[in-house]
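Every protein chain but one is kept in place in this view of the complex.
Note that the chains are named A, B and C in the order they appear, and that numbering of residues resets to 1 at the start of each chain.
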């Protein structure tokens, strides 16, 4: 290897070393993307047009037509809230970041930005199994990237040595159990998609508000 | 309880302990959601289409049609500004956060993202009592979650001991009086919804700019 | 004054004292609102629909129709960039903030969120003097609130004593001269609104890129 190549290698190495090494900016970008995605959900709640109000026979019945949109809006806010807590917990445990970890998180954020689309699709076609499966795939991929991030960080020593096993075990258990429950809820769409949607919301509420109340509190 | 369960318990405990424990990231997410919601309000101010301008007989009368949208836009910016100040004051007093407090604030933020919808609804149907009551419910729930956050933080010792009573009393008084005034303004929609809207704006302006001028300055 | 009232007063005083006292959160909210407003400008650049492309005789002439939208998009990005630099310079000089300063800045941010509307209006009706005057009023009010913020901060001792006169004089000069130039450009709409738009862009470019080149460099 001649000297020029070696100098070039060194530059590349240095660049790759400093690129994406700041978990704070990654956290700030993540907060921004979550904030925008959570707020864009509301665009799926279109104010009923004057013509629709007339046709429905008043504002009150026109608002009733929005119930599927309201349910999916609420469900998606829960979804994003759960993954935001999960990701910020993971980031807060990092001692440092690196370029590959940054890209795992960017891939995770890609699917965060997809949630408003999956929500709109499910709100419009809540009786379609395809729309439900698409929504479930979105949740599944989010879970897989959270897991991939933790596994990568554990292997590369981005977590402090002392908490390593505790963190990685907690993440694995949470992802496996939660995703198992989501899969179960989704499979029940063979009965009725609304049953699946109700179950997903129940699972999410359990994670959000009641981990100490329901029998799942040990999970 | 066998050893395996106890280890699992410990992992869960550790995870629940570190999850949502960072008030800074919660503040960043909140700022993002408030920023997006405040800016999305402007989407309720649609630029008049060429056909509407022709029909109205010029740009000037077409803009006059936007007056209800302008009023609700202004009112909602005030609403969000007041709750932003309230929430950031509360967060700035926290010594630490925890998972349940985080979820109370996420529920609060859910209703922050709803404000652009409530605004659009009221702008389109400002003479409808239903639209007004929906708007008022949005404000009411925001106030209740601010209160719930403060009560929870006080009970769990998230505020510094020294300021505890001062903070919780100030929050209670502000929420009770402000919500009382909003309720009064809303009830007056039996006379005219525009009277209610005018009163809500007046109450908000009092909180925003004139707490030392009006007789309410002691409240 | 009985003891109860005095305790209540104390609580209110304490609350007003801590409310809005953190310039960092105000900076974060401002960055968020500027970021969303700057990005929403692009929504005024609608991708030409297939029917419009057919009617215009190809994608190329259909894109030419977007020129007014491109110009106003560019102009508004400059407007927001200039006021972002101005506001962040002011905030960076604060030793502390208070509740009233926070509300002056929230009023400023209200008119920041209005810029995408003013931009869309001017893009659609760039030959209308009314649309131009509305745009100019938006810029004028932004300048007035920047000035009001600096005057208030100076009077209340929010700036460090040592730099006080330098800061306030610099802000006054910049606001007066820039607003004078904007007014001049707007008045020229009696000749042609496009002349006004061109002049506003030239003034903004001068502030953004060439303060050392043009004769205005001392201003």
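Couple of notes before you dig in:
One rule holds in what follows: a contact is a pair of C-beta atoms (placed from the backbone, for glycine too) under 8 Å apart; a residue touches a chain by one contact, two chains touch by 3 or more.
Keep in mind that what you see is a predicted model, and the values were worked out from it rather than measured.
In the complete assembly, the contact with the undisplayed chain comes from C:42, out of C:42, C:67, C:187 or C:202. If you put the hidden chain back, the residue from A:48, A:81 or A:116 that touches it is A:116.
In the complete assembly, the contact with the undisplayed chain comes from A:130, out of A:49, A:64, A:130 or A:187. Chain A meets the missing chain through residues 5, 8-12, 14-16, 18-22, 25, 28-29, 31-33, 35-37, 40, 99-100, 102-103, 106, 109-110, 113-114, 116-117, 120-121, 124-125, 128, 130-131, 134. Counting over the whole complex, chain C has residues 27-28, 31-32, 34-36, 38-42, 45, 47, 50, 53, 59-60, 63, 74, 77, 81, 84-86, 88-89, 91-93, 163, 166-167, 169-171, 173-174, 208-209, 211, 218-219 touching the chain that is not drawn.
Definition applied: only the chains that are shown with their structure count from here on.
Of all chains displayed, B has the C-alpha centre closest to the centre of the whole protein C-alpha set. Between the two copies, chain B and chain C, the Cα superposition rotates by 90°, quoted to the nearest 5.
Taking each chain's centre as the average of its CA atoms, chain B and chain C sit 25 Å apart.
As a whole-number value, the distance joining the C-alpha centres of chain A and chain C reads 35 Å.
Counting partners per residue, chain A has 32, 35-36 as the residues that reach two or more other chains.
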